[in-house]
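I am attaching a structure below and will ask some questions about it afterwards.
Here the complex is missing one protein chain, while the rest keep their positions.
Per-chain residue numbering starts at 1, and chain names A, B and C are given in the order in which the chains are listed.
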Amino acid sequence: MLVSEALGTAFLLAVVVGSGIMAERLSGGNVALALLANALATGAGLTALILTFGGLSGAHFNPVVTLAEAMEGRMTWRLATAYGVVQICGAFAGVAAAHAMFGLQAFSPSMHVRSGWPQWWSEAVATAGLLLAIRGTSRSQPAATPFAVGAYITAAYWFTASTSFANPAVTFARTLTPTFAGIRPVDAPGFVAAELLGAIAAILMGRWLFVKPFEES
Amino acid sequence: MLVSEALGTAFLLAVVVGSGIMAERLSGGNVALALLANALATGAGLTALILTFGGLSGAHFNPVVTLAEAMEGRMTWRLATAYGVVQICGAFAGVAAAHAMFGLQAFSPSMHVRSGWPQWWSEAVATAGLLLAIRGTSRSQPAATPFAVGAYITAAYWFTASTSFANPAVTFARTLTPTFAGIRPVDAPGFVAAELLGAIAAILMGRWLFVKPFEES
Amino acid sequence: MLVSEALGTAFLLAVVVGSGIMAERLSGGNVALALLANALATGAGLTALILTFGGLSGAHFNPVVTLAEAMEGRMTWRLATAYGVVQICGAFAGVAAAHAMFGLQAFSPSMHVRSGWPQWWSEAVATAGLLLAIRGTSRSQPAATPFAVGAYITAAYWFTASTSFANPAVTFARTLTPTFAGIRPVDAPGFVAAELLGAIAAILMGRWLFVKPFEES
Partner (left out) sequence: MLVSEALGTAFLLAVVVGSGIMAERLSGGNVALALLANALATGAGLTALILTFGGLSGAHFNPVVTLAEAMEGRMTWRLATAYGVVQICGAFAGVAAAHAMFGLQAFSPSMHVRSGWPQWWSEAVATAGLLLAIRGTSRSQPAATPFAVGAYITAAYWFTASTSFANPAVTFARTLTPTFAGIRPVDAPGFVAAELLGAIAAILMGRWLFVKPFEES
């Protein structure tokens, strides 16, 4: 299970960072076109990865998804901690793998400024929406969850000002890519804090929303 | 259920308006590219939202969908009215949420002119098609309905001259965004009237089409 | 059933022609971007329409699909003829509906030259592939047929030199739109002949391929 989480998160970062590099190189400065390619590649890749690894480890690839599972009592806190560790290690490995594909050195820090209240609010909303999408779809049409998550992230790249990282492991790993998908190391804590707040809000909201009996009000 | 409708409609508007702002900012005046991003984000986001909230409230997010359910006797008129109210409130909240993500003030009126017979005819056709798609797919492959609706709206952004609002709550809320997705407040009544006419036509057509016995003619 | 075929084919043409007009107007001469929007809108719209009307009439929307059903004995020739007639009528109605949405007159002839062996070969291949996709998917994963057809047509807009009409009703109706999706009336017979040849080849191939016992060779 831990290998599955590590490998899946590594592939996810390779997709996010690799497609960002390709998009930046080919688009000749047209940022809309670059983000469109990046968003479609990420959404499609994420759907494929969840289908691939979902049967093994649940395909969280995301510490806040693991947090939600642990808070709902669906996994032990000990296992959740291990998930978080391998997700973060996998994420950094994925960045290095993508850099190797494009002839860049394994890691170097990003200069991409991503900060301020609009960005933090974006991350909180994006993360809350992601967790609600996972919980709601798992409850009503579980087989469609990989598609719901991929579709959600494709949309979230566009409807949030932060392009929706919505994932602390992804956020940390993207501090070490000096490319399209990067974020300055100094900006990471703000993103992660916003993601955690959005996650907690969504977990509490989901607990109330999806558990209470089905009635008029 | 009402919270689910409000929250889902809020997210829908955040997707529509937020991705419109992002698309407008990044596309440097290339309207085709902006609309492509806006259409794909909306279609993907809508599919994810219907999967998320469908099991709770039916995921109407749209007063004419609720109207159709009430007219077919699948919900009380009292509940339908409550749905309509929370959909409209949720829609305005979603616009404000999107504006906050992009550092804009909560509400300000749109200057985007959308009027005239071609636009009204577009809205009527778009709304009729939406209701037929929901009814037909719910009947033959209910699990595919979220995908049918998302795919329909992606197409409808492009095949109608109005970019297919097809939703009175969405129409009202988009009067207060001075961005890509906006519509002048003075143009909203024409859109809503066209949507209602299209909806009534589709409901009557659907009643005849999907209920009569399966025979040759 | 006949109303369903007529209405579905009308919506299909509205999608094809309408999204072509929108794409041409917004793309400022960038034909790749216009075709991308046109292809994605058509594929998404077609998937939605097949899901909508599939349970009523089979959602052929295409005389060669009806021909294949009749040749395989799954419908009478009398009904097949009626299907063909209403498909063609619906197709013309859809063109007029799209023109009304964009403020154009109901019908006027196309000046878009589409002729020559590469185009005819393209239509034959596109039509053969379409019929094989329908037959193969209906046999192995029937619920996925609407998605297979939508995906196939999205691809076929790009991989054929003719942008893949693959449908005689669509071909006839597109002679009367002076826009992106048009074809000169004088070029229609060549397209339809190529489509019929491709269809016959696919029907015979499919009869042999999908019926013979499952064995090594």
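Keep this in mind: a residue touches a chain if its C-beta (ideal position, glycine included) is under 8 Å from a C-beta of that chain, and two chains touch if they have at least 3 such contacts.
No experiment lies behind these values; they were computed from the predicted model shown.
Within the whole complex, touches from the chain that is not shown fall on A, C.
Touch with the chain that is not drawn comes from one residue among C:L33, C:I88 or C:M101, which is C:L33. Set against the missing chain, the residues A:A41, A:A173 or A:A202 yield one that touches it, A:A41.
Take chain C: the residues that touch the chain left off the picture are 30-33, 35-36, 39-40, 43, 116-118, 121-122, 125, 129, 132-133, 135-137, 139-141, 144-145, 147-149, 151-152, 154-162, 205, 209-210, 214-217. Chain A residues in contact with the hidden partner, per the touch definition given at the top, are 1-4, 7, 11, 14-19, 22-23, 26-28, 30, 33-34, 36-38, 40-42, 44-45, 47-49, 51-56, 79, 97-98, 100-103, 143, 146-147, 150.
To be clear about the criterion, only the chains that are shown with their structure count from here on.
The chains touching chain B as well as chain C do not exist; no chain touches both. Taking each chain's centre as the average of its CA atoms, chain A and chain B sit 27 Å apart.
Those residues of chain A in touch with two or more other chains do not exist in this structure.
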